[in-house]
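Pasting a structure here, questions to come.
This view holds just a subset of the chains, kept in their places.
A and B are the chain letters, set down in written order, and residue numbers restart from 1 in every chain.
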Amino acid sequence: MKVAIAGASGYVGGELLRILLSHPEVEVVQVTSESRAGKPVTRVHPNLRKRTTLKFSCLADLKPCDALFLALPHNKTASLMPALKQLAPLIFDLSADFRLKNIADYQKWYGYTHPHPELLTDFVYGIPELHREQIKTASYVAGAGCLATATILALAPLFQNNVVEPMVIVEGKFGSSAGGNHPSLASHHPERSQVVRTYAPTGHRHTAEVVQELSFHQVPQVHLTATSVELIRGILATCHVFLTQDLSDKDIWQIYRASYGPEPFIRLVSERQGIYRYPEPKLVAGTNYCDIGFERDPNSNRLVIMSAIDNLVKGAAGNAVQAFNIRMGWPETTGLEFCGLHP
Amino acid sequence: MKVAIAGASGYVGGELLRILLSHPEVEVVQVTSESRAGKPVTRVHPNLRKRTTLKFSCLADLKPCDALFLALPHNKTASLMPALKQLAPLIFDLSADFRLKNIADYQKWYGYTHPHPELLTDFVYGIPELHREQIKTASYVAGAGCLATATILALAPLFQNNVVEPMVIVEGKFGSSAGGNHPSLASHHPERSQVVRTYAPTGHRHTAEVVQELSFHQVPQVHLTATSVELIRGILATCHVFLTQDLSDKDIWQIYRASYGPEPFIRLVSERQGIYRYPEPKLVAGTNYCDIGFERDPNSNRLVIMSAIDNLVKGAAGNAVQAFNIRMGWPETTGLEFCGLHP
């Protein structure tokens, strides 16, 4: 199966390339980058040395293929979509442009008027754990936001089972790769290294997605806060919710196991001893896992759920390949076997 | 003025020593460490090379002095207090043993029965911004907990002015020095480096202090969560509260300025541009500053207040010296002039 990646010089595009190059069912036939056209991909992604001799093309030179992965900027993707749809019968879009169902949310959270609202309904929201059945037959899949993925996976079982109050506070801690590959003063090593910087106390864009996906019984009040920490890859979402019923730890585990038991990429973390009692992004770096754990406050009805992913893998490229595998009927873990490193 | 430090081989004791060695009004005459007795302090605190030739003594050899700083373990300090009170007319205790007014809290949060409850009322809770008047005449000052200090300073003006709901969620992000100087698997570099580890989702001991100090009008519901991040020194407390009145940014700044305007060690951070718009622990490393800033959620009544301190300085040693300066009538910033580094 011949696949192409548009926008492959960025970090998400590079991860798509890394994963798809080792995927036994596909051949990566083309990768694009406007700024790096003509250059070997290994100059940008040196981990791929000895794995590929591909060079970047311009988007304008993109040829038809069997499946197309898009890692292009927000807003630009939406404008190009009608043309891109001519190139491949299957499209996996990793921008934000087709995640939201409510057209007004683009203006509110992203600050632009969506140029092709008529295409929104073509796309399935690409979290397999929630929308596997739809993905099986989808032609167009919209990848979820990275903090949104961590948050939704952490909270969906609770909201689905209607056992928590609508108000939720989510503290996302981010590695620097979430900011993309464009240098700026904020990402300049002497200024970025060793920080603990709450850069988005309120108003995080992924709020719209989280509200959309957790509205099982009512519209939740979702408060996201984003803090940069010293880390390259990874997100830890620490989610604070309040139980409406007096559930025991066992009850809560049962809810999570019922939702995620057979999921290949969800790991429920329930160690009682040692130092690895809760999810940590370091342990999932490079993998498609989402690790989930929780603690009930013995003194109140607060429940703290922690969820760790690699923002570039389960939060973007890996999740898209998982959806691709589902769509094609291949084993879901194909190409996504890396289990991560310790230490 | 002759001062001594009991427990000077730990990180807090080392900071006391660093600060007091450059304090123009005092002479450090004795420092104790049971495990390092007889060794030069520079073997443990190599930053003090060329500054002192002091050696550690045993606690049993501690001589009377004018002021005594205690950086001994919790529980042990309380047991020793009657004896220690014989040695100096002024005591600054940095353990948790004399912070709490409610004797039951020791059992509940620290898991021990306080051996000398009769001494609790002798101590002033040592946050100068809240208790300066009492400190001026106090003989015994109990240092506040580090996360407690960051949280209380962040929230006191709001609770004092009764403008927020009683429920507050505080996410503390911690550097590794907060765990002390005793090696363990949790602190082993390959296991600790690059982590984002929510190690205390609920049940943090400093809850008791925060509740005690913020109970101006009612007893607040304080939810603390502690996460280790890649950092040596510093705490960022990100505090989520909900306004009971529709206050503008300007109104809120006015509340903070009224409380903290002339405070020498509180810096209100209100940059609108650039990368340094909010408090960050990196900027206060080595200093006695507490930087405070906030953001109002434009879509709800949530207010996010951020507060950054160096856990070893404003969260421990520096704060104690500030209290000492107040008690002695010296300029409050004496010995605490270091302004921190950039980058």
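The rule is short, and it goes like this: contacts are C-beta pairs under 8 Å (C-beta built on N, C-alpha and C of every residue); 3 or more make two chains touch, one makes a residue touch a chain.
Keep in mind the model is a prediction, meaning the values are calculated, not measured.
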Subunit count for the whole complex, all chains sharing one sequence, 2 displayed: 4
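Criterion: only the chains that are shown with their structure count from here on.
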Any idea how many Å lie between the Cα centroids of subunit A and subunit B? 38
Using the touch definition up top, name the residues of subunit A that touch subunit B in the complex. 169, 171, 173, 185-186, 190-191, 193-199, 201-203, 221, 223, 225, 227, 229-231, 234, 236, 238, 240, 274-275, 277-278, 280-282, 294-300, 302, 304, 306, 308, 343
